[in-house]
Structures are given as structure tokens and as C-alpha cells.
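We show some of the complex, not the whole, and keep each chain where it was.
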Amino acid sequence: MSPQPRLLHVLNILSALLLAAGTLMVFWYAPVERVMGAVQKLFYFHVATAWVGMIGFIIAAVVAILYLVTKDLKWDAINVAAVEISLVFFFIAIVLGSIWARPAWGTWWTWEPRLTTAAILEMIYLAYLLLRQGIEDPERRARFGAVYTIFGGLSVPLTFVSIRLFRTIHPVIIGAGGSEKMNMTGDMVVTMLFNIAVFSVIFITLFWHRIRLGQFAEQVERRKLQLTH
Amino acid sequence: MSPSIEVTRLVKRFGLKNVLRGLDFQVQSGEFVALLGPNGAGKTTFLRILASLSRPTLGQVRVAGHRLPEQSAAVRRRLGVVSHLPLLYGDLTAEENLQFYGRMYGVPNLNVRIQEVLDMVGLSTRRRDLVRTFSRGMQQRLAIGRAVLHDPDVMLFDEPYTGLDQDASEMLDSVLKNVAAAGRTVVMTSHDLARAEDLATRFDVLSRGVIAASVTRTDLQNSNLLTFYKQALAG
Amino acid sequence: MSTSYLRAILAVTWKDLTAELRSRELLSAMLVFSVLVLLIFYFALELDVQTRSEITAGALWVTFAFAGTLGLNRSMAIEKDRGCLDGLLLVPVDRSAIYFGKALSNLAFMLAVEAIVLPLYSIMYNVNLFYPGLLGVTLLGSVGYTAVGTLLSAMSVQTRTRDVLLPILLFPVIIPVFVAAVKASGGFLNGAEWSEIIPWVNILLVYDVIFIAVAFMVFDFVIEE
């Protein structure tokens, strides 16, 4: 098995440092928000994880097209890696949002279009995992997975558009607490952008690790094959 | 003339299991190859790859001059396939099944041809019955009719005699002899060595993922197929 | 489009319709099921007259969605039964012809069911549903639904969990069509302004076009082994 490339080492360390820096920034640099107080700090992580999650889903759709064109299983490995990591990040975003929603709106979950859309997105990619689980032939698994991620990728932006319309026609009044629009100060914007960057780097690092993991699994299979025959 | 089927170092893997391990195989047009081998040897797997129904894990496959799986559309037009399942719609009648496939293959003079085929497989009187009420042998007869409906050049027949009675077997014997005589290519699997010996011009034994032995009818002349087969498996 | 391409499409649709017209099993099953769903809703949600009229569109579309899944599943199960899918794979026509053929017959079944459920609902709940706009929206929604549904059912039928996978794959992807159809139908029913309805109809149109185009492009990959 090939050792970790140097760049990946660098990324590992960089991710750790950046995460520390981002966290410090959230707690020491960004001001405490007036209305919501300290919980608002979750916001930076919430937005950052949601952001990279979405990017990952888009990457998955792009890679899916590449797979269908080239039929190279390498792209399939990347496709799974992207979906799995994004699924986790997106789940974290939902959980963080949930934790935040508890004090902000007085409820863990409310049927607000954006949240619902987020939930549907998770479902699409859970369905993707179930689909793959039901197919044995790796080549067909890859093909079906790719086709489905393309539909997922189509569904995502348009879901957002339709949700916008949803809101303009039927404004949804959010639960008990009500929410005033946050006033983002410049410090906050900087912190937010920085954290988005941080999580993007973390995403890339994990992505790379996950792809390598897939390659190792493949190698292990090949070794086993040589042993059994 | 290029060979009708040409397979080089074909590997097929299911999960961890290598079923075909670098198999080489060539058939010229007009040859009738009996593909022999024990249960689980990979005969069906191999025929499915030739029929473009399954993809090779590694290796080159050319059928009727076209590469698989890339040019499968061109290959399919010239193929006739009998598989372990009859590939028929249970809720349609015998006639409707042939009509459907005939349209899909663009068979000219379809109704005449359907009549011919139904007569051949001995199902004319049952043409209006739903296929799901057919007995096993009747379904197999119709499956053979379906496979030859469009008069294919290359026939891939996986245990085609399964469930056929005496009459139907004789019918299939004569069909296979005729097509081979007409310069078509036939690859047929069978566990019935006597029948294979009777029909084929070449005998290939698939074992341990490769063609373990191959002999033409002329070379076999003064020997016996069963002995040859057992030797091939042993060696 | 060549004539052989067209002939192949029609052969596939024709085969499905022949089998179905002989037994009328699928249609009657879809119908009874639709009525049952409506009844279950009635018992589960105990809607009073007022809320009921508000959710007419929603109840209708949930019914269509579930009945549609039933139809799609069955229509593909037929292909899998005696190895027919392999038979289709062996046929030398463009795979997209098979897709369009199946999609057409699926659409026909779905529209047939809707043509009965709509008047039935109209009688059961005493609401008038015969707005041309509503019928148009129903058509558009059904087209989008079958366009994606046919593709995904071709996928799900080739997996080990085929009995259960289709709704799981289909529902999350179809949500935009679903929401737009509910909204637009609701708009027509509540006599909303045309300007409020038009964005939803546009979404439906856009989705129909996109889904059909994409399904057309990727169907080859789905049906190929």
C-alpha cells in the first residue's frame, strides 16, 4: 500500500490547524450576537458544514457524468466518497441547526421549507446508499449510482427554487420564538467566510482520505483473491 | 475471413470469486461448438458475456466482427439466444410474444414467419394460449422459436434441450444441423454428451475458468467424447 | 426519428396495453387502491369540510403518487418475470425506444386512473374539479412523474430489493414536480390569480422537459447490464 502522499500530510496538519483557528475565531474574534447570545456561535459551523455538504453533492453529480462517459471505476469511487462525506457534513449541519433552533425557535425541528428541503436532500442520498446496497455487480452498481446522483443533483437546485416560490406565495410563519433578522457585523461576515474556507479544506482532506480508503479496500480484495485462489 | 467469435484473456469476477480466469476462445463461422463443463464451471456466465448481457471484468471479446461491450448494438442484431429462462411474457399469448419480438427485430413478412416458427416448434394449435399456462417444455419450445425468429447468424444456446420431449428434441436437432450447414455459428452448452457428440463439430471443455481442452470432431474420431471430457477435467 | 424507431416504441407500448386490456388487473387494482387511500385519509385525518377543501389538491396528488408507484412497479415486474428484461436487452433497437415505449404505457395507465379518481373524488367530497387548468396541470404532473418513474423503476427492478426500492428512489427526486403540481392544482381550485399559478406551471413544464431529456440520455446506462 502506498504511503500517504506528502501533500496529504500537509493537508492533515493544515486541517487541524485551520479548525483550531476557525474555532478560536468564532469564540474570540466574532462578537456575541445581541439577540441570541452565545448559541449564535453555532451559526458559523452550521453554515460552513451545510455549504461543503452541498458542494459535495454537486461534485458527486459532476463525477457521475464523468463516470458514465469514461466508464472508469475510479470515478465511481470518487462519487461514493463525495456522497458519503457530504451526507455526514450535511447531517452535522442539520443537527447543529437543530441545536440552534431549540433556543432560537423553541423547537428542535419545524416544518419550514428550507429545513424540509434539507431533509429531502438527506433522503435522496440515503436512497442512493440503499440502491447501491441492493446491487452486487460493481459495474452496474456504479452505473445506477451515477444515474441516481444525476437526478439528485437535478432535484436539488430546483427544489430550492420551488421552495423560494413556496415562501413568496405562502409566507410560512416560523414557530414559537420568532426570528428577527440577524444583523451581521463585518466581524461576523469575516468569521463566517473564514469558517467556510476552513471546512472546505477539511472536506478536501477527508475526501482524499475516503478515496484512498476505497482504493485500499479494493487492494485488500485483490490480495484476498490471490490468497483464496 | 475473420473469426465469428474471438475472446482473449477473458476474466469475469463476481465479488471475490474469479469465475473466468483468462479464457481464450475462437470460433469460425460455420463451426458448431459444444461447450461442456461441470456445474458451476462458468458456461452460462461465459455465454451471457458473449450475448452482451453481462460485462467482462477484463479481456477482449469480439462477436461477428464487433467489439463487446462497446458495439453491442451491432452484435445484437445477429444474435439468437436461448438462456436458462424463456424470456417470454407470461401474460401474452405465444403468437403475441413472437409478434412483439418480431417487431423489435424488424422481421419482414412477420406473420408468415411466425406461422413458420410456430409450426416448427409444434405450438400452432396453442398459439392463442397465454404463455404462463404453458408447461415447462412448451415454454422452452417457444423460447427456441423466439431465438431463431429473426434468422440470426450466431446462436448462443444454453442447455436448449432442457425439458424438451422426443419430438421437440428431434426438431431442435434438425434446426441446429441446418443452421450449422448454412454457415452459421453455433455455441451450445449441454450436459448430454451423446447429443453433443452427435451434433457439434468441435468440443470445448470449460473448467477452472479456462478452456481446459478442445477437440474437433475429426480429431476425436477414434476416441470417445466421455473419455475425452473426463480426461480434460482430470488434467 | 426513423420509422423502425417509432415502430419499436409502439411495439413496446402495444404489448403492455394488450396484456393489460386482456385482464384489466392493473387498472382495477390502481383504482381500488386510490379509493382506499382517500378513505384512509378520511379516517386518519378526520378533516372537516373546510380544511378538506384546502387540502383537496394535496390529497389528490398523494393518491396519484401512491397509485402511480403501484403501476410502475407492476409494469416493470412484468419485464423481470420470465427473464424478459434480458429479452429486451438482446433486441437491436436503441434503448431509448424501450424507455419511451414503457413511459407511454405507464402514462396511459396513470391517466386512466386519474380519469376515474377525479370525478369520484368530486362526488365523494362534493367539490367541482373540472377546471381545464386543473386537468392541464394533472397531465403535466403525470408526464413528469412517469418520465422519472419509468427510469427509476427500470433501475429498481434490477436490484435485489426491487419490491420496496421504487418509492424510496422516486419520492425524494419527484418532490419538485409534486410540490408544483399540488400548488398549481390548489391555485386553480381556490380560484387564485393566474399570476400566482403561472410560476408553478412553469416549474412543471421545466421539470417535464428536463426529466424527459435526462431520462432519455441516461436510459441506456440503466438498462444495459
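Order of writing sets the labels: A, B and C. Residues in every chain begin at 1.
Basically, a contact is a pair of C-beta atoms (placed from the backbone, for glycine too) under 8 Å apart; a residue touches a chain by one contact, two chains touch by 3 or more.
Keep in mind that what you see is a predicted model, and the values were worked out from it rather than measured.
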Task: Give me the full-complex composition, label by label, with copy numbers.
output: A x1, B x2, C x2
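As a working rule, only the chains that are shown with their structure count from here on.
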Message: Edges wherever two chains touch, nodes for the chains themselves; is that graph a line, a ring, a star, complete, or other here?
response: complete
Query: Nearest chain to the global Cα centroid?
result: C
Task: Return the chain pair with more inter-chain C-beta contacts, choosing between A-B and B-C.
output: B-C
Message: I'd like the Å distance between the centres of chain A and chain C, where a centre is the mean of that chain's Cα atoms.
response: 31
Between chain A and chain B, centroid-to-centroid distance (C-alpha), Å: 50
Statement: Note: chain C sits from chain B at a C-alpha centroid distance in Å of 39
Query: Mind pulling the chain A residues that touch 2 or more other chains?
result: 136-137
Message: For chain B, give me the residues that contact two or more of the other chains.
response: 55
- prompt: Okay, in this complex, where on chain C does chain B touch?
  reply: 4, 7-8, 11-12, 14-15, 18-19, 22-23, 78, 81-84, 86-94, 224-225
Field: chain C-facing residues of chain A, complex
entry: 68, 120, 123-124, 127, 130-131, 133-137, 140, 143-144, 146-148, 150-152, 154-155, 158-159, 161-163, 165-166, 169
Query: In their shared complex, at which residues does chain B touch chain C?
result: 51-55, 69, 72-74, 76-77, 79, 81, 83-92, 96, 100-101, 103-106, 131, 139, 146
